[in-house]
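As you look at this complex, bear in mind that one protein chain is not there, while each of the others sits in place.
When the chains are written out, they are named A, B and C in that same order, and each has its own residue count from 1.
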Amino acid sequence: MQKVFTDAASALEGLLFDDMTIMAGGFGLCGIPENLIMALHDSGTTGITAISNNAGVDDWGLGLLLQTRQIKKMISSYVGENKEFERQYLSGELELEFNPQGTLAERCRAGGAGIPAFYTKTGVGTLVAEGKEHKDFNGETYIMETGLVADVSLVKAWKGDTEGNLIYRKTARNFNPMMATAGKVTVAEVEELVEPGVLDPDHIHTPGIFVQRIIVGQHEKRIEQRTTRPRPATADA
Amino acid sequence: MQKVFTDAASALEGLLFDDMTIMAGGFGLCGIPENLIMALHDSGTTGITAISNNAGVDDWGLGLLLQTRQIKKMISSYVGENKEFERQYLSGELELEFNPQGTLAERCRAGGAGIPAFYTKTGVGTLVAEGKEHKDFNGETYIMETGLVADVSLVKAWKGDTEGNLIYRKTARNFNPMMATAGKVTVAEVEELVEPGVLDPDHIHTPGIFVQRIIVGQHEKRIEQRTTRPRPATADA
Amino acid sequence: MAWTREQMAERAAQELRDGFYVNLGIGIPTLVANFIPEGMHVTLQSENGMLGMGPFPYEGEEDPDLINAGKQTITELPQTSYFSSADSFGMVRGGHIDLSILGAMQVAQNGDLANWMIPGKMVKGMGGAMDLVAGVKRVVVIMDHNARDGSPKLLKACDLPLTGQGVVDMIISDVGVFEIKEGRLTLIQLAPDVTVEDVKERTEADFTIAEGL
Partner (left out) sequence: MAWTREQMAERAAQELRDGFYVNLGIGIPTLVANFIPEGMHVTLQSENGMLGMGPFPYEGEEDPDLINAGKQTITELPQTSYFSSADSFGMVRGGHIDLSILGAMQVAQNGDLANWMIPGKMVKGMGGAMDLVAGVKRVVVIMDHNARDGSPKLLKACDLPLTGQGVVDMIISDVGVFEIKEGRLTLIQLAPDVTVEDVKERTEADFTIAEGL
């Protein structure tokens, strides 16, 4: 039961097929499994249904797979930073299912936790509620949302061990932990791979049971909006 | 907005009333808010509905409140270590709602996360399913379970800071994180209270937003089943 | 004289209370952080998984792993905690956030809000906005009172797809402040030198006028 693979391409070997469903962690370009997405791009797999909060930017992240038309359908909450996406969608070339961000996160968690459906107030009275079951609890109306699973989940963590235990860093955690639980197979890329026992068991965010394959990646970690404030003048400046 | 209180009694001041619903963290006697339970005992509050995985033992934990008949109803998954409990239940003096452990944990999480109900396979075809809504998803039958909230949640953590951020230790985490989210007011007792910035923000299990009051407790930490193995003979013994 | 963006943000800051946990939307709402009264303890949530959001970093100290919901680089504070998106929206949906301040394309007099989509034209997505307006205890909108073409944004009914139904509690625009209680809109404050007549002219929604205006 060796979970460690040498690179992204070999870690995806035997897992990919056309018309499959993929989950990819990340929020914007933060905490995206960039090496695995690149390998998915290079694999030429097509007809993909991609579940991911965002669609990357034109030339990075899932945007790469939009360029090559490998993605048939996106399930996302926000795709505002991607012109090619907007074009494909408005021209009808790409299917798109918008989910409110919290609903998307919860659907992934539910899928991984064996919960086929749950109720939420989010989206009641909006386009999102159309065609969905409505139900009242304590005098308020809620809609039913279903759990999501993927054939393969791609996640990015900061540190991992050879047992598949993962720790995320700061806001790069985002969708990765739930998506790790919702893949029939989950492949993780980490910045640093350590032996079991190095990570404090109280600090592990994703227990190794959810991770079947793991690689060390090379992370460019692009920044979408570089915002700064002026450094205060120092006395000795 | 001072969250820190000097002791358990003052931390509960103004929060208690007869016939209220209380959640108490812990599994067995592990990770129970022992100081807060003692203060609840001393308060004399009666008619309590207690949501807790277990009922303590006869003379410790929630068992104390059973002795004094302060508890009207328990929502639990297992109460096997408590003779007084069994007696009160079999004689009809105590109401009891058994929930499968995972369902109980998920109901608390749902309550804290604004999810009024969810579906689960657990308990289908058993007493637990009686009177509950059944629904099929992908050809399998599930039952609907509702979210739980409490007037006050009592939780125990290892370390906490003055902002209410909490870190649990080993298996003493158990039900505490979900119950912390499901209390209209949540009171935490910790072994060590530190200033903000001491706890690594990636290691915090319960963000401070869920904790309204916090105290440092004195923890006896009883062991229910002290099991050991023989120490191997050492060369220099 | 209508309020500037900064003045709208400053007015919104009056809605903050000590100990509040607050989510600020992208744009003008972000500016509210600059007007938190001295000595008041307010914790900012960023729905991508952070509580205790600090200011922008100094140049050269940007961390790609540390961004807010607008994808901007930010910093942490001593009280900061990080969590997953599921936990973040559990916090939002579960009613644990006291106040959400966000922008709008349209608001209706009953509190309906539209701020995520122009059919056939703009398909950015709702992001976390639908969750926020459904889950947060109190929702304050900051917006220009009229669109660039002068058309009213405070309407009898929204014609754009809704973000939430009856969710807005207060609107702060450049001309004044409105409150929505029990589905009824009331003008409660005017920007300096703005008259009730000015507001009426620039508003489609029916509203009552608070005493003393």
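Note that contacts are C-beta pairs under 8 Å (C-beta built on N, C-alpha and C of every residue); 3 or more make two chains touch, one makes a residue touch a chain.
Worth saying up front: this structure is predicted, and the values here are computed from it rather than measured.
The chain not displayed here makes contact, within the full complex, with A, B. The chain that is not drawn here is touched, among residues B:Pro33, B:Gly63 or B:Gly123, by B:Gly123. Among B:Asn35, B:Asn53 or B:Thr186, only B:Asn53 touches the chain that is left out of the view.
Residues of subunit B that touch the chain left out of view are 27-31, 53, 76-81, 86, 89-90, 96, 98, 100-106, 108-109, 120-128, 158, 168-178, 205, 221-231.
Interface residues of subunit A facing the missing partner chain: 1, 109, 111-115, 161, 163, 165, 181, 195-197, 201-202, 204, 207-210.
Basically, only the chains that are shown with their structure count from here on.
Number of steps on the shortest path from subunit A to subunit B, with steps defined by chain touch: 1. Closest to the middle of the protein, by Cα centroid, lies chain A. Note: centroid distance subunit A to subunit C, computed from Cα atoms, is 27 Å. Note on chain placement: the centre of subunit B and the centre of subunit C lie 36 Å apart, centres being C-alpha means.
For subunit B, residues that reach two or more other chains under the stated contact definition are 113-115, 201-202. Across the assembly, subunit C contributes residues 76, 82-83, 89-90, 92-93, 135 that each touch 2 or more other chains.
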